[in-house]
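Worksheet for the structure shown next.
Heads up, one of the protein chains got dropped from this complex, but the rest are sitting where they should.
Take a look at subunit A:
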Amino acid sequence: MTNTIGDVEDAEVILVTGSNTTENHPVLSSFIKRAVKFKNAKLIVVDPRRIKLTEFAHLWLRPKLGTDVAWLNGLMHVIIAEDLHDKAFIENRTTDFEKLKSMVEKFTPDYVKQITGIPEARIIEAARLYAGARAGAILYCMGITQHTTGTDNVKSLANLAMLCGNLGIAGGGVNPLRGQNNVQGACDMGGLPNVFSGYRPVTDATVRKEMEGAWGVSDLPEKPGLTVTKMVPMAHTGEIKALYIIGENPMVSDADLNHAEKSLSHLDFLVVQDIFMTETGMMADVVLPSACFAEKDGTFSNTERRVQRVRKAVDAPKDAWNDWRITSEIAKRMGYPMNYKSSQEIFEEIARLTPSYAGISYERIERQGLYWPCPTQDHPGTPILHTQEFTRGKGMFHAIDYIPPAEKTDDEYPLYLTTGRVLYHYHTGTMTRRTEGLNERAPESFVEISAEDAKRFGVEDESMITVASRRGEINVRAKVSKMVEEGTVFIPFHYAEAAANKLTHAALDPVSNIPEYKVCAIRLSRAA
């Protein structure tokens, strides 16, 4: 997030899109709801599903799946046409405004309506509302990113925020809501193919030299590596021979699971390190038991870039070890000593080699976490990013045209499927499905279907139906619901026995390599 969670209550207008916040980030949603209920904030929700937050919204825009660039360009068209943009901000802080302006010119409310299905008046109203705010916050999640145009969608949100001068101020910002406890930290720590910790590129010879010196090695590789969405298919083609998978379950979370399974079975060697035996672990040659979060000391970095302590409360069961200890032992046996005595010792090394974490220590975050960038021991941390300038200096507008989703419906697969989570479960369910009470509340998978489609396809509420895509099929219970619009169904992806990702499409965003989990074509039939 460019801004903080608490900062949401300072916004005059809050635009939430592609985030079912009350179910996926319930505590954060309370800040949105409080802003609306007690601080007079105006809420705009843009989401294809009738999510809980729409009940709090002043304005709900319901776009067709995968049409985000179109409605965003439509908002910007109206803002520029009505002269509501922040000219001083554009002049002082940005470049390439003219490129944006000419791109959005064709995105008239009428044109946008044809693509998105959103009535013209709503587009105009939303544009005026957002542009009219002293401070407007944008919050988004995987409904924006998990598309073949995910990067375009995010850039378009940034365009909109810059257009209205909503960056670098309290109550503003472009705020991705991280879906997993330490996605932020895993990225910060260089768990990415192209960067060391602190986002320092592997292609930069100076950085490599510094890391080589610090680690006492030579020849650190300069070529950026592969993303997970490339590694798995390349296991299929034989270019990847071995995978070491820590705390992940791609056999439920990957798109197009049938293909992923074939790919993993091609590996010469698979090591899986986890707290439970998972669908992925079953395919491994070696499984290594690790300690869970309640059993280890360390830090997580949350969605607002706050680095916070994790503390050991109980002992790990029998022979389960801390993840870093396991990794260090493998390193040692491959001839490279990693003799850490504690997580604190590792954190001190992180601080030495990661400029944005340099000022953070366990002592400083004993009572309360710190926001990075925190470059020095006396730096208070940075709650709001980009207050003076952007990382690259001036913010660049990107002229982005609308591209439809990769897969289309046809006579054979006449409905769209979108996927997501429910309140009571988390990701692939390895943790939450082992909690009795949560299972009682949400025992099995389901497909949300509109009353119109239920009628059209002869689906009875509560009956078992088969959902098939071009890649696979699953059996789930029908839930006739007002949540989804005619033409679209929703299935949560938590349930391995009816894995929604057997259906999803592995078409990737060309930049981020994220799969298009949020749109694919399916058909329904009564389960045999």
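In this section, contacts are C-beta pairs under 8 Å (C-beta built on N, C-alpha and C of every residue); 3 or more make two chains touch, one makes a residue touch a chain; residues count from 1.
Throughout what follows, contacts and distances are computed from a predicted model.
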| item | value |
| --- | --- |
| Omitted chain (choose from "Heme exporter protein C", "Molybdopterin oxidoreductase Fe4S4 region", "ABC transporter permease" or "Chemotaxis response regulator CheY") - UniProt protein name | "Molybdopterin oxidoreductase Fe4S4 region" |
| Residue of A:153, A:302, A:445 or A:481 touching the missing chain in the full complex | A:302 |
| Hidden partner chain, touching residue among A:59, A:310 or A:527 | A:310 |
| Among A:140, A:347, A:397 or A:490, the residue in touch with the chain that has been omitted | A:347 |
| Touching residue (missing chain; options A:91, A:319 or A:411) | A:319 |
| Residue among A:194, A:361 or A:409 that touches the chain left out of view | A:194 |
